[in-house]
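Note that this complex is displayed minus one protein chain, with the remaining chains in position.
Moving on to subunit A:
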């Protein structure tokens, strides 16, 4: 466990110089180790993309230190970028080129010879399940395909680290699962993954370790199981009420469990044992319109830490 981290951020800060300067990342510390899948979980505007763009060496670091692959992001940007794969939040495929040309020319930006590129292109098209789309215009691809092409493009230089900024946002469930499956494959092949997401299921599925980011700061760090254990209870009881007696019922539930969260659409009770809490609630004369016991998730961790839900 003493391997040197691939990415090491110390007091990393990003301030945008606009008409009124805005600090999007406020002195964060973290390390990404070789071979792991590391996640940054946070709501919109938390500073995830700003962090990712600094790591990709496209956005200058305002202060603090950022070391990637043993080099300094501020000085060695070009050499670092040669060994990274970057999947930005918004698709930035070259719409003037075909699917295959997109991969080819991107490889040329890395200085890869044409001959090697043609071979690599075929492999990547197969990997991203786009074998029969090579000569099509990018605009004819579905959202999931575009995303897979962007990932294929990021892999053209056989990167040691793959950065993925919200890889599945906006995709339907089927497209998401296909993408996750491809990312698992990459991880098996030894590629270090660093991804941001605001989906707790994505973070749970893909990440060995993650940080929870809120308003430019890291508020927790650990494995998904760790975080749930530290910041939530084992189970959760969710109750819904008819509108007219909602407030009355909520008042009655006060104190049933140590922690109760009132959300706009439901009441969330944190408990070690959901069924017995439900029984206790019934005993108090509470008649919920709907009751649901489930395991704690990262969503609950996020709620505990920030007092808000992940997806508004």
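Criterion: a residue touches a chain if its C-beta (ideal position, glycine included) is under 8 Å from a C-beta of that chain, and two chains touch if they have at least 3 such contacts; residues count from 1.
Simple rule for what comes next: contacts and distances are computed from a predicted model.
Within the choices "Fatty acid desaturase family protein", "Cytochrome P450", "Polysulphide reductase, NrfD" or "Transport permease protein", the name that UniProt assigns to the complex's undisplayed chain is "Transport permease protein". Touching the missing chain, out of A:44, A:63 or A:95, is residue A:95. Although one chain is not displayed, subunit A still touches it through residues 16, 56, 58-60, 76-79, 81-82, 84, 86, 88, 90, 92-97, 101, 104-106, 108-111, 157.
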